[in-house]
Each structure stands twice: as C-alpha cells, then as structure tokens.
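Complex shown without one protein chain; remaining protein chains in place.
== chain A ==
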Amino acid sequence: MNRRELLQLVATMTGMAVVGGEAFALNLGTGLSYTAGSSDIRFRLTAREINLLDEIAETIIPKTDTPGAKAAKVGRFMEVMVRDCYTKAQQDAFVDGLKNFPSLCLEQYQKSFFSMSAKQKHEMLVRLEKEAKTFNAGQSERDKERRHALDTENKDNDFARQKEFESLPKHFYTMVKQLTLLGFFTSETGATKTLRYVAVPGRYDGNVPYVKGQRAWA
C-alpha cells in the first residue's frame, strides 16, 4: 500500500482528510504565496504528555496477539509529526487539546487517564469521537464560508492574487486518531508483525490464493 492509499484509508477511518497530508489535494489555481507555520519553532512535549498520547493511542490500537500502538512508539511519532508537518494553527489546536485532556478526564471520571479502567478509556474516546464528528462538521461548514469569501475577494480569479487556502484545525481527538493509525501501520512492528512485509520480493505473482483472515501487505 502506498502512502497516498494509506492517507485515504486513514481519512476513511477518521471521517476527515488527514491533517498535514492535505497538500495532495491542492486545487487548481492555488499554490502561490504560501505562508506556513514555521517549523523551526521549538516544539517539545513533556515525557508525561508523550506517555499520555501513547496511552490514548494504545486504546485506539491495542496490543492483541500482536503489539499495539505503544510498542510502535506512536506518542513520540506524534510529537515529530505535529512539530514538523502541522501548520501553526494545527499545532496550536493539537497542544490546546492535549493540555485540556487531563482535566476532561478528571471532570468525567475523577481520575487521570492512566488510572482509568480499560472500559472507561474506551468509553471516553468513543464519546470524544462522537464530539469530534460534530465539531469537524462545523469546521467544514466554516471552511466553506471562508473559501467562498476568498473566492469573492478575487472574483476575476486573478492568478497573482490567489492565496493558498488553509482549512481550520480539526478536533484534537481526530488528529490523535489519524496520527495513531498513520504512525502504527507505518511503524516496523505495525508493518511486519500486524501486517505482512517482504523487503525484497524478487518476483511478482498476481494470482496467489488468499485465505480469509490472512493479514494484508503493509
């Protein structure tokens, strides 16, 4: 599976184009005067924050008969991706969500995410996923308006005045889930233990038997 297909799969599973992966979907006429969040801003998460991201990710992709998200060091991966690949607005939304997460846990369960039972963790994330769906739909609606405003401002579609459109940040949970899926399935353990991978196939066979349940190729 190539990167583009993977991004598509993750988008399907999270109901949203992958944050930081959207450059694939640039529209005609855009692409000038891009002012992105500068990646040399020092962006660092604390060890506890990384652990928390690992813990959330492990709830989304747990250890089964194969290792889960924690073994794939998905928390560390998220830090790198948010630092280097997110725009400033996306980074801010991610950090806000992360900072706010512990108090959400306290509010709803009177304990930290780490001390919650597996069932509680699962329940909380499912609730967040529902909340994220509504939130993201609102953002998409607002994006439509902003895009319309941009188009109106440049009615004659003057090439020199076209600006790149940056969509509003998605819900924190959506970002975490996307990064979890992306990070896990492209990790060494994800690719070789949960999925199957042969580095140098040496031949091609387009007609091999498949028995239901066999793992997919990475």
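We take it that contacts are C-beta pairs under 8 Å (C-beta built on N, C-alpha and C of every residue); 3 or more make two chains touch, one makes a residue touch a chain; residues count from 1.
Basically, contacts and distances are computed from a predicted model.
Student: As a check of understanding, state which of "Na(+)-translocating NADH-quinone reductase subunit D", "Phenylacetate-CoA oxygenase subunit PaaC", "GMC family oxidoreductase" or "ATP-binding protein" is the UniProt name of the chain not shown.
Tutor: The chain we cannot see is recorded in UniProt as "GMC family oxidoreductase".
Student: Considering the whole complex, which of A:Met16, A:Ile50 or A:Met81 touches the chain not shown?
Tutor: That would be A:Met81, which touches the missing chain.
Student: Could you please point out the chain A residues that touch the chain left off the display?
Tutor: 1, 3-5, 9, 12-13, 20-21, 23-24, 26-29, 31-32, 34, 36-40, 59-62, 64, 68, 77, 80-81, 84-87, 122, 125-126, 129-130, 159, 177, 181-183, 185-188, 191, 194-195, 198-218
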